[in-house]
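Here is the structure we will look at, set down as structure tokens.
The other protein chains are all here in position, but one chain of the complex has been omitted.
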Amino acid sequence: MRAQHGEDLSPSFHPVRWIFRENPVFRLLLGLCPALGATSTAMNGFAMGAATAFVLLCTNATFSLVKRLVPRTVGIAVFLVIAAAYVSIADMTLKTFAPSIHRALGIFIPLIVVNCLILVGGGAPASACSGGGAPGAFSPSFADAFGMGLGFLLSLVLIGAVRQIGSAYLPVFGMPPGAFLTLGLLLAAAGRSRNGKNEPSGKR
Amino acid sequence: MFSVFLSAIFVNNLLLRQFLGVCPGTMLCGGVRKAIASGGVIFCIMMCNSTASWLFDRYVLLPLNAEHLQILFSVLILLTTTWSVEVLAAKLLPSVYAGEHFRLSYGTHCAVLGVALLNLRKGYGFAEMLVHSSGAAIGFSLALLLLAGIMERLRFAPGSERLKGMPQALVAAAVLSAVFHFVVL
Amino acid sequence: MPDEFEAVSSPHIRGEETIDSIMWDVVLALLPVMIASVVFFGAAALLALLASTFAALFCEAAVLKENRGGVRRFFGDGSAAVTGVLLGLSLPPIAGRTEYLWIPVLGSAVAILVGKHFFGGLGWNPFNPALVGRAVLTISFPELMANLWTVPGIDGFTSATPLRTGGGYTLLQKFIGNIPGCLGETSALAILLGGAYLMRKRHIDWRIPGGFLGTMAAVAALHTAGVRGIDAAFWGAAWREILFQWFSGAALLGAFFFATCYTTSPATPRGRLVYGAGCGLLVALVRYYGRLPEGVYVVLLLMNALTPLIDKYTVPTTFGGGDRTMNEKIGSITALLVAILLSAAALTGANALVKRLAAGPASERAQIHLEELVAPFNRVIGGDGFLRSATEKGEYLKVFKGGELVGYIVQVSSEGYGYDDIVMLVGADTALAVTGVAVLEHDETRGVGDRAFAEDVLARFRGRSLAAGIDFDGVSGATRSSAGVRSGVEKALAMLAEVVRKGE
Partner (left out) sequence: MSLKRGTFSGGISPLYKKELARDKPLEVMREPERVSVPLKQHIGAPCTPLVSKGDDVTVGQKIAESEHFVSSPVHASISGRVAEITGASVVIEGTGRSAFSSAVPRNFEALSAEEIRAAVREAGIVGLGGAAFPTHVKMTPPRGNTFEYVLLNGAECEPYLTIDERIMIEKADRVVAGARVLMKGVGAPKAVIGVEEDKEAALLSLRKAVSVFPEISVAPLAVKYPQGGEKMLIKSLLGREVPVGGLPVDVGALVVNVGTAVAAADAVTEGRPLYERGITVTGGGVKEPKNLVVRIGVSFAEVLDYCGGLAPDAVRVIAGGPLMGRAVVSLDEVVVKGTSGILALTAEEAKSAEERVCIRCGRCVDACPMFLTPNAFAVCSRNALLDEALGLDIRSCIECGCCDYVCPSRIPLVHLIRRCKAEIEARKLAE
């Protein structure tokens, strides 16, 4: 994950950018696990996207409030604790009010905490990424978080819709191989991903 | 026990059947050698983290009736274990640690946390937890290795740039996922 | 005479073989197999083969410009034709019925577009395209692809998978053909003819089919030894078993035509041996210990995925790079020993596992949750107290209401279509009439098999008993799953009947 967020990510309000040019799933290749695992239907995709967007927005808002009080060394930990709190809230809410969806999304709800999208879009400190690359000094605004969440939500709904419609004709789309297949085909259709590394990194 | 192990490797393979740890860093990990190295590291971290999470859940959270804090503490334990394994590795095996192989991509965190949570959700006992975690780690590394072999070969494939990289890796993963679906010994 | 001549690198002469000549030779070698399938399965087989082949060619032409414009160009280098024919041969006979002709067409399209050209086209596909096409079909339409083994000549008659039941066919029948199976699998003779032609033309290396069939034979012999012990008649029995394994299902077709696909098998000689042996070992293990009726195609895909790794670690020792002859000897002996040890270990493990699963009680976890699971289900019976009891066949709950025994709840599992058992609860009143059925866990195909578990379907069991007969119509398209539920109910009632009889 070598997202290169830099000068072109101005803090101005550009939610549309996150939907197309910098779609988190199709262009930035962020949050692929839920994009595969929680999209067997459009409804599941929507729920997953909504939960993620909720956590993203809330974490972003809360963290930016307390950011100045947090020493840099524990920044990442505090950030994750906040995210985990919101994830727990989302988890409980879904469990109580939409148990069938909660069951369908399964483990992907708690895993929102470690979703790359949250770490990048929520403005986690650079040390969040212990290796794969760093989001750098990118500090997203609330608008960015909103756009990103929306982009993610729409992507998941799209994938879910494709799989749901596809599985009516070719049941493989509803199964794990179909998830990979759908995302692979959609990524190919979306064109070259923005964070460059659309090819093996280890050219020896 | 044996079937838990086997199904953790194949039918319930983390990467290919449960979609945990899917990201460019794992799908295109950059060569077979690197896949082998990271497979080993992932195995260590998964085992440590699963054990720690299980113990904490069983002996702290359950007695306190605080299961709603499971997610929070799982994340904290994940942070602690990855951090301590790194520190330990840097101390004990500086040469290995210095190599780029040691650095894990994002996706693996998702997989490591996923295994720990699966262990708790399925209510495994200690032995089952160990067997399941090791099976999951082996399965994850196996998937990583197979994909690395395929993608290493496809490095120089002709054809549209659109297809290269992640799209091809995902479709290859789709086929492997289908294969693992059937591997029920 | 020109003043200047071509200045090109040596060598200046070339062999005769080209991609085209090899590919069309493979098609030629497949001809006896195709003829056998048409002879035994009739015109439908021809239709299926034509559909798959032409669909493959059309898709190829859609992708490749050089395959457009002219009949000769349309047929191209033959690689698409090979894929199409192989896919057609791996389909069940019903694929040739007009209402199912979309199966070969869809399979070929997936094979060529996704399996081949998505990865860069000829020479780059990591998986055999025909197998990718077949895998998608098998996963999507398991009942169509695997469940209906049409007996040749008798249209529409379905029988159980011969591999599981033995099918009652003699070895000679299996050798000549005329047995149920996929189109290309029916005649061992035809496959051997084609394979011999390819070996003679040196298009395929003996190591792949040799390693494949040899390892299968070794495991089959070991299995025979394990089942009946080694006595005077051992070798006869072992050979019968070996030939049965070879001539059944897709073993021969896989060994000679699918596994030898150039692009997806190793390029090094040692690698090919390892690859062939790996295929054979896994196929034998899947057949003896797996839940799949036929594992050849899946095993081949798995081995395809291993090919880059095999290639990487079997680079031949350079001439003069060590005592080669000795190395070779050690290498082959080690490979053989490892294969034997692995299969022996797997046999022992699987044996122990099967015994434990058959004899042991339900797993600990299931017991803990039984009461919990029963709670909502119990509403039908309306009990207020439970007593956990057990017979040697399994556990059950006695349901009490006001201290009076009103019924039973049994947890049973039975085999469905999926790979995991159907686990269900069956409730019965004291007269042993069914009060309710609930499916707890299953691995049936979503949207297909699980229709058998719909509440209204399960409700049809209510009131039935063994005495009255469980007259239950399966859900069409989910026959195996329905049968699984039914046999589970029967099992539960039989167990309770015994409980009642013993007066417990």
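By letter and in written order, the chains are A, B and C; residue numbering begins at 1 in each of them.
Simple rule for what comes next: a contact is a pair of C-beta atoms (placed from the backbone, for glycine too) under 8 Å apart; a residue touches a chain by one contact, two chains touch by 3 or more.
From a predicted model like this one, the values you see are computed outputs, not experimental measurements.
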{"item": "Touch with the omitted chain, as defined above, among C:268, C:391 or C:430", "value": "C:268"}
{"item": "Contact with the hidden chain (one of C:315, C:333 or C:468)", "value": "C:315"}
{"item": "Touching residues (missing chain, whole complex) on subunit C", "value": "1-15, 17-19, 21-22, 77, 79, 121-124, 205, 262-263, 266-269, 272, 315-321, 324"}
{"item": "Missing-partner contacts on subunit B, residue numbers", "value": "155-156, 158"}
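Methods note: only the chains that are shown with their structure count from here on.
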{"item": "Comparison of A-C and A-B (more C-beta pairs in contact)", "value": "A-B"}
{"item": "Euclidean distance of C-alpha centroids - subunit A vs subunit B, Å", "value": "19"}
{"item": "For subunit A paired with subunit C, centre-to-centre distance based on mean C-alpha positions, whole Å", "value": "37"}
{"item": "Subunit B, residues touching no fewer than two other chains", "value": "152, 163, 167-168, 171, 175, 178, 181"}
{"item": "Sites on subunit C at which at least two other chains make contact", "value": "114, 118, 135-136, 139"}
{"item": "Complex contacts: residues of subunit B adjacent to subunit C", "value": "2-3, 11, 32, 123, 125, 145-146, 149-150, 152-154, 157-159, 163, 167-168, 171-172, 175-176, 178-179, 181-185"}
{"item": "Touching residues (chain side subunit B, partner subunit A) in the complex", "value": "16-25, 28-31, 34, 68-72, 74-76, 78-79, 82, 86, 102-107, 109-110, 113-114, 117-118, 121, 151-152, 155, 160-171, 173-175, 177-178, 181"}
{"item": "Footprint of subunit B on subunit A - complex, ascending", "value": "1, 29-30, 32-34, 36-37, 76-77, 80-81, 83-85, 87-88, 91-92, 107, 110-111, 113-116, 119, 129-132, 172, 175-181, 183-185, 187-189, 191-193, 195, 197-204"}
